[in-house]
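With one protein chain withheld, the remaining protein chains of the complex are depicted in position.
Every chain is named by a letter (A and B) in the order it is written, and numbering of its residues begins at 1.
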Amino acid sequence: MKKSLSLKRCAAFLLAACMVLSLLAGCGGGGGEKEPSNSTPSTGNPDASGGAPAGKDSLTVALTDEPDYLSTCDHDSLMGVQMNLLTYNGLIRIDMETLSPVCDLAESYTQDSDLEWTFKLREGVKFHNGEELTAADVAASIQYAQTFAASAIYTGSMEKVEALDSNTVKITTSAPTPNLLFDLGYHFNFILPKSLIDSGNDFSANPVGTGPWKFVSWDKGNSIQFEAFDGYFDASRKAAIQNLEFVMIPEGSTRTMSLEAGDVDFVYSVASSDIDRLRSDESVTVEQVVSVENFFLFLNTVTTAFEDENLRKAVAYAINREDIVAGALNGYGTPSYSCVSMGYAESTDEGSYTYDVDKAKEYMAAWGGDPSTVTLDIICSNATKTAIATIMQNQLSAIGINVTINEMDSATYQEQMRTTDLVSAIVSWSPANAMTYVQRFHSTRRQNTPAGMADAHMDELVEEMNTTMDAGARTGMIQTIIRESNDRCWFVPIYQVNYFRAHAAGLQNVVCSATGYVDFCTMHW
Amino acid sequence: MLRYIGKRILYMIPVLLGVTLLVFFIMHLAPGNVAAMILGENATAEQIAELEHEMGLDRPLLAQYAAYLGGLLRGDLGTSYTSGESVTAKIMACFPYTVRLALVAAVVSVLLALPLGILAAVKQNTWVDNVSMVISLIGVSMPIFWLAVMLILLFSLKLGWFPVYGAKSWNSIVLPAISLGFMNMASIARTTRSSMVETLRQDYIRTAYAKGLSKGAIVIRHAFRNGMLPTITVIGLEIGQMLGGAVLTETVFAWPGVGRMMIQAINGRDTPTVMGCIVLLTVCFSFVNLIVDLLYGVVDPRVRTMYR
Partner (left out) sequence: MEVGKRNNKQREEELDFASIPKNSGFKETFFRLCRNKAAVAGMVFLVLLILISVFADVLFDYQTTCVDQTISQRLQWPSAEHWFGTDEFGRDLLARVVHGSRISLSIGVAAVAFGLLVGGILGAVAGFFGGMVDNVIMRACDVFLAVPMMLMAIVIVAALGASITNLVVALAISSVPTFARIVRSAVLGVRDMEYVEAARAVGVKTGRTIARYILPNCMGPIIVQTTLRIAATISNTAALSFLGLGVKPPQPEWGALLSSGREFIRDSAYLACIPGVCIMLTILALNLLGDGLRDALDPRLK
């Protein structure tokens, strides 16, 4: 009899063991009621308890992924750019709060004609190696960037870059380029010392620029260290944090716990499931940024049934974005109804489609096809996208469209995106400005995504915009393009990403941009 | 004996050849295009083709493989596609961490598993047996990230004994080693139990009892020694596997080991890094297996005839 109970007893023991461990760790158990989520964005509250340790001048930041490069031209990754912003400057800087271009290494600039620009450099700017910045460095840096294939869309328009004298640079473009200032603020065009370019320096292992921090060491897989650069040229943006350290912690819950334990001071990206917890922690401040990065459902409008506008509109009407944000993002996202994110000066959500199953059914009828013949195969490259697709699968069953979901690693995903077999994918995009954004509606895009849309009228609109130098007129054109593409429903917008960063409450003046970067220059304890 | 070891080391050559060949072709069969990944979504087809040419990816596969082998013979593992550094440097940066974690975790799991296994065998079919087997099984079936989070909450947040992440201080290794060791304990404990049960039934054990030896002496000196063979195999396999990196443990504790690097390299289609990891892994595995086979001979004299 004793033995017959053994399985039961073992099970009981095992459950008890789990319980004990949970209780010891002070978690789990009967967490029946969760606090209602607080969706008001937090403001950097300087007076919270657990404030600044007196005299602290170092900062440890937990990143999710390690950047591959610290150099400017070898990559186009968010983390890499964030690192570049520490050690380098461009002629132009994109202000993190306004997202507009302001002068950085350039003191002033003039536009001499549609094609010619002249930049005056600041005097007395020093590189980390002690050399002084000259116009020759600028010309050499941009020419160096042009040798990298990946930089083409940011450097390709510049036909000639000349040093007129030691602090004047003239840039001649091959066609009118209203986007030039943004291009110059992009990391590919950051300025490196000419002497090091010529000597073949490895800028990833030895990143020398003019930036507010100097590189100290990089312990691969572990940490990257920087120290403040005393000779920084811009007094108003001189680093207050003396020692800046980045550590790599891939798992979201570990990042949160490191912050709670005080092992790190700043978490670059907070897992959405931990936001409520951190907000209720007084020693931690959570920053929320509604970004311009938006997620949308990309549809093959060339070789599938989705070339029919009515069918696309039916899909757009059948998707409940609120549910997607609640279900796949724990409520932390902004439902999106426009092809171009809200948040740019030109943004508009006119002509878009909100959730309405009845209208979706009307458009299905207008399309007139048999829904059982259509399979929407969505490819996804990570768990969040799969969760979104899973919710869509359920929602689209209401109008009879069968959804299959294919999660794959990103290498396979990117290759699939470059084929015409692709039916649909969940895609995200976060360009620096609306003008870059609407380039997506030009058929040249099909070089990269051959299943993408092509429309002669849209091509005309985009081309006209690209050569319009007058800012006011261009804004109107961009809005026309946005309205038109919302109306044609080339793809289905889903949500705008919200970035969540968290830091010790004592850290002040934290600026996070809607394009995904953090300004470490302005921070202080 | 030395000749046997020499022979075994020679056998590593065909294994290495087989592994590199297999992995090389697997990496090329796998979907996904390195050049497209490096250049990002804005790149055009021509740019991709140009980069592929630069990287030598447009040459015939066999030529590429031959070039790789040539490099390998000179001790050159190539340069990473994604970060441009030498693969040797990349691996050398994280392999010591992996070895450290694997060895400490192996010690943890052996220390936990051997007593449990022996106890269970000696007290076969009693509650002691059942409870110790359940404990060992919790490890294999518990979600490791749950165990890890619980350990961090208790030992780092509540008690403040160990750091939450990374490998910065000497005591950083404690939590990852415990969770990894706990996870690998089951197969060692269960194998020990079952081979001990088997051994305890042998005639010579009965003889030993008849001679009036104490139970402890019999279990440790006679049964344990003779029942070790399968246990050693399993311990060897576990260490070998852990040397290949424990992806989940490394991820949760932000431990800078080989496992995570290799998964990243696989996902980034960084063939040279993947190949480098695999070569290293294979050499480690072969050495662990060699040591296991040598230990067979130490433990069981009958097997020694193999070493010729």
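Note that in this section a residue touches a chain if its C-beta (ideal position, glycine included) is under 8 Å from a C-beta of that chain, and two chains touch if they have at least 3 such contacts.
Since this is a predicted model, take the numbers as computed values, not measurements.
The omitted chain makes contact with just one of the residues A:T404, A:T420 or A:N509: A:T404.
Chain B meets the missing chain through residues 11, 14-15, 18-19, 22-23, 26-27, 29-31, 125, 130, 133-134, 137-138, 140-143, 145-146, 149, 153, 186-187, 190-191, 194-195, 197-198, 201, 229-230, 233-234, 237, 240, 244, 247-248, 262-263, 266, 274, 278, 281-282, 285-286, 289, 296, 300, 302-303, 306. In the full complex, chain A makes contact with the omitted chain through residues 3-4, 6-8, 10-11, 14-15, 18, 22, 27-28, 30-32, 34, 252-253, 271, 273-274, 276-277, 323, 326-328, 380, 383, 386-387, 389-391, 393-394, 404-409, 412.
What we mean here is this: only the chains that are shown with their structure count from here on.
In this assembly, the C-alpha centroid of chain A lies 37 Å from the C-alpha centroid of chain B. If you check the complex, the residues on chain A that touch chain B are 2-3, 6, 9-10, 13-14, 17, 21-22, 24-27, 62, 68-69, 74, 76, 149-150, 152-153, 204-205, 219-223, 247-251, 253-255, 257-258, 260-261, 263-264, 409-412, 414-418, 447-449.
Residues 30-34, 36-45, 47, 50-51, 82-85, 90, 93-94, 97, 125, 127, 130-131, 134-135, 138, 145, 147, 149-154, 156-158, 160, 163-168, 251-254, 256, 260-261, 266-269 of chain B touch chain A in their complex.
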